[in-house]
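Step one of this worksheet: look at the structure below.
Note that this complex is displayed minus one protein chain, with the remaining chains in position.
Order of writing sets the chain letters: A, B and C. Residues in each chain are counted from 1.
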Amino acid sequence: MIGYQFMGKAHSHAYRDLPFFFNSKMKPVMKAIAGRNEQAVIEAAEKYGWESYETDWRKIIERKDIDVIDIVTPNHTHSEIAIAAAEAGKHIITEKPLALTVEEAERMYEAVQKNNVHHMICHNYRFVPAVQLTKKLIEEGRLGKIYHFRANYLQDFILDPEFPLVWRLKKEVSGSGTLGDIGAHSIDLARFLVGEIKEVVSMMETFIKERPIAELSGGLGGKANNSLKGTVTVDDAVAFLARFENGAIGTFEATRFAGGNRNKNTFEINGEKGSIKWDMENMNNLEVYFADDEPGLQGFRLINCTEEIHPYTSAYWPAGHIIGYEHTFIHLIYEFLNGIVDNYQTEPNFKDGLINQKVLDAVEESANNKIWIEV
Amino acid sequence: MIGYQFMGKAHSHAYRDLPFFFNSKMKPVMKAIAGRNEQAVIEAAEKYGWESYETDWRKIIERKDIDVIDIVTPNHTHSEIAIAAAEAGKHIITEKPLALTVEEAERMYEAVQKNNVHHMICHNYRFVPAVQLTKKLIEEGRLGKIYHFRANYLQDFILDPEFPLVWRLKKEVSGSGTLGDIGAHSIDLARFLVGEIKEVVSMMETFIKERPIAELSGGLGGKANNSLKGTVTVDDAVAFLARFENGAIGTFEATRFAGGNRNKNTFEINGEKGSIKWDMENMNNLEVYFADDEPGLQGFRLINCTEEIHPYTSAYWPAGHIIGYEHTFIHLIYEFLNGIVDNYQTEPNFKDGLINQKVLDAVEESANNKIWIEV
Amino acid sequence: MIGYQFMGKAHSHAYRDLPFFFNSKMKPVMKAIAGRNEQAVIEAAEKYGWESYETDWRKIIERKDIDVIDIVTPNHTHSEIAIAAAEAGKHIITEKPLALTVEEAERMYEAVQKNNVHHMICHNYRFVPAVQLTKKLIEEGRLGKIYHFRANYLQDFILDPEFPLVWRLKKEVSGSGTLGDIGAHSIDLARFLVGEIKEVVSMMETFIKERPIAELSGGLGGKANNSLKGTVTVDDAVAFLARFENGAIGTFEATRFAGGNRNKNTFEINGEKGSIKWDMENMNNLEVYFADDEPGLQGFRLINCTEEIHPYTSAYWPAGHIIGYEHTFIHLIYEFLNGIVDNYQTEPNFKDGLINQKVLDAVEESANNKIWIEV
Partner (left out) sequence: MIGYQFMGKAHSHAYRDLPFFFNSKMKPVMKAIAGRNEQAVIEAAEKYGWESYETDWRKIIERKDIDVIDIVTPNHTHSEIAIAAAEAGKHIITEKPLALTVEEAERMYEAVQKNNVHHMICHNYRFVPAVQLTKKLIEEGRLGKIYHFRANYLQDFILDPEFPLVWRLKKEVSGSGTLGDIGAHSIDLARFLVGEIKEVVSMMETFIKERPIAELSGGLGGKANNSLKGTVTVDDAVAFLARFENGAIGTFEATRFAGGNRNKNTFEINGEKGSIKWDMENMNNLEVYFADDEPGLQGFRLINCTEEIHPYTSAYWPAGHIIGYEHTFIHLIYEFLNGIVDNYQTEPNFKDGLINQKVLDAVEESANNKIWIEV
């Protein structure tokens, strides 16, 4: 694994916890972790259970005892590492967004195809049991034709103007702001559940344009280390309208300025036969409405997706005993390893990352030029 | 009152119920109701408690014993009646939308100004106690600078493709579809709570393009009377992005195709110091978040706005005993009559209706031309 | 009507509003209201729309132009007035609890039977559409055999120790405290929905034993008029366990010391085939669970009981437009008048009031003697 911050922790935990709950055909061995700061990477290796460490990510890729490379570094480094890994014949998992630009993403996708390696992008929210149930119901036609997809991803961790200028707020490192960080997740859920997006129109906004400078630090946090201010070069908030290829229409909003919403990743889908609502903060629940339920007894059912019959949950606890955020990564890696063993390309993969990047680019171009953009 | 369908009932009830709960300085006397169908208007007069009836609305306007004209007819008739009433020196309450076009709305606004009569437009949702509390908190600066306004108005009453082609689905009678009918309410709430909208970009969609023909009927319902189909000439759904003059950004969606949402009129407002959420289906509740609440104890407060201290509610029942939809009209008329007595022009009035109409027109033009439109 | 405080207002409104919404065969004419304080009763008559007033309730009963007596006075006066009214051949509606003791209640029930008048007791919560739907589902066997009834009635209006010693806190006037005031409603719902209670065991508590003395005043409120303190002679809170005759078991709790719960009147019913949950603060909603819903899609449905198909609601507004507390009284009086016209004895009536009183007495006796009591 290359990188060791927030996502490094989440992925490490998943590798470690996977064999406990699932009988996957391939059991991950946590060989090595890489990071530039030796002290930090030693601590991460120790704490997260990696057998060894490297301070140069290239070393990891050179190692013969490693089959899978997991990239959890800041966004601007994804493409170089991924392409090198692909050329070394390693299977690759990478964090989202795939790259900073469509062009980068295309080169990455070409590399994995050419080198015939397995690849995956960490849109982990697909792997929430309630989201998988949503997918299943849609595929079974239980909602009929889809009319609406409505997604909000609301956070508030930079509401305070004194929150420092961390890497996620710098375009040169993160590629984009709220859009690429969390809006990308909503786009992935839309593509997974409804289908491809044809065109978009958007607006983006940076409410707080200058913030105290912070040393480059990982995670979501960081402390301002002096009174200097620097310019926020990414979006604080983005909203866009979309038309899907299948005729559905979508509304999307992502922001880090919605006070009281810590990680409010939600969607609602309305189809001719029913509707579904979901909220990551109560991720085990799914609200499902069927228009053909008996008249007078129609209403959203609050389904606690923790029963044996629900996706993934038979691996865990009895019904009503909920799981959390970290389990989405276990499911993702479980599916990735299954794909390697059984030789099929699991989704979401670099192709999904590439298409997602095209949507992100279209949204950004639309905001810049105030026009509708075809994806 | 002119008209006697859904809104006729709501307004009639409000006149009748107002003196029971409020000590308004002016007590309404329900003089006369007008409608073209004599039998129906007789029944309405009897049931709703009007002293007399007319089958020609002009007669109402001519009557000397009538001071206030209340217009609850289909949208395409508003302007003619309102202008005539203004010219006769009557005070006027009219249903929304004010008119079919901005031009019509402007003539109406000119007429009431020129004739110096009181005028009001029935954006009744302003008068929900929880919405009034929202207004108060914003005016007191409790949310600080507003960043986001997010409004959905979701209904599902025409989800069934066999639902007939009632007047609300015909552009020549209703002016617009979902946009003018319910989207107009969200726009009014946005203007009331956040401020004026500067520009919009939108998309509109008609999912079901043909429906069984129904006889012209009022209300929301109606029965298809034969197997002929006619063309739906209004929007089934509309979504738009907006920029407010004060820098806030807004997202709006209105649809009649969101299964399971009977009348889901909601908004969320995010400001630098707090957030507020509201949902008409649970209209007595307000969710309020303050970013400066004690750390660790921050969260949306669920406030049941039924206490003596809350707007309007001291007129009713002890705390926790909820009121309903119909009470919004009582409050609206209460405010209108206060304005007449104390000689100030209550809001929302024809000016608000005119501005609302301008936004509606901008939204429609944006959808037609796929560009951003300044209001 | 005799009395003019909180319940006087609620009943007056119902008489007045009934003909607007319902085509009842008998239309109430609001003849006269009685109260001892002439100024207050004049104001009440004026405001609530009564044609005349009396300062002596006996005058009302003597009047030939009055057919129905509605008793909304403090509890200790119910029996004398009701018996007099029955002997005068008047139909009677009375507030709950029926009386202070079982003995009083029995005499009242005898009087109405002997004089062959119609009688009703105002357990208005039966007439919430969602509660009526609950009854219907149970009668249709949709829940199967009932196992559990679980009712809480939580208020907090006397949480403050400085809240004064109003009549509701004096045993000689009110008969009992929380138990008779709100616990009686839960008992009525239990009897209505599940069946007769066989035996109970209870505990009662008075948390604040002394309060500032208030002048006798009606309603829930009142102001302390001096620094003297008096003794609270009723229960602040009561909880009891019950066994129903049909084998179900019940748990009940009523309190005025549950901070944040303004009028939290709730029940949950669990049967072999399903469950139902209801909460008066969101009275239009009903949560219904069916154990035979498709596996994986089971969950409580949130039903907004405002559709045409739901009990009473076709009289009001389109689906999703909620009604409130006051409407329960409209439905109650509608049913009472129907019973008079069609000559059947509507429920709940004095018989229900009597049985309720027996349960109340059993609960109180159980608390006093710390033993199970058969009803």
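One rule holds in what follows: a residue touches a chain if its C-beta (ideal position, glycine included) is under 8 Å from a C-beta of that chain, and two chains touch if they have at least 3 such contacts.
This structure is a prediction, so every number in the text was calculated from the model and none was measured.
Not every partner is drawn; the one left out touches chain B at residues 133, 287-288, 293, 295-304, 307, 309-310. With the whole complex as reference, residues 147-148, 150, 152, 154, 156, 159-161, 201-203, 205, 207, 237, 239-241, 243, 247, 249, 251, 253, 255, 257-261, 268, 270-275, 289, 291, 298-300, 370-372 of chain C touch the missing chain. Although one chain is not drawn, its touching partners on chain A can still be listed: residues 6, 10, 12-13, 16-17, 19-20, 23, 47-49, 155, 157, 219-220, 261-264, 280-285, 304, 306-307, 316-327.
In this section, only the chains that are shown with their structure count from here on.
Interface chain A/chain B: over half of the residue numbers present appear on both copies, so the contact uses mostly the same residues. Between the CA-based centres of chain A and chain C the separation comes to 54 Å, rounded to the whole angstrom. Between the CA-based centres of chain B and chain C the separation comes to 35 Å, rounded to the whole angstrom. Chain geometry summary: the mean Cα position of chain A and that of chain B are 40 Å apart. The multi-chain contact residues of chain C, meaning those touching 2 or more other chains, are 304, 307.
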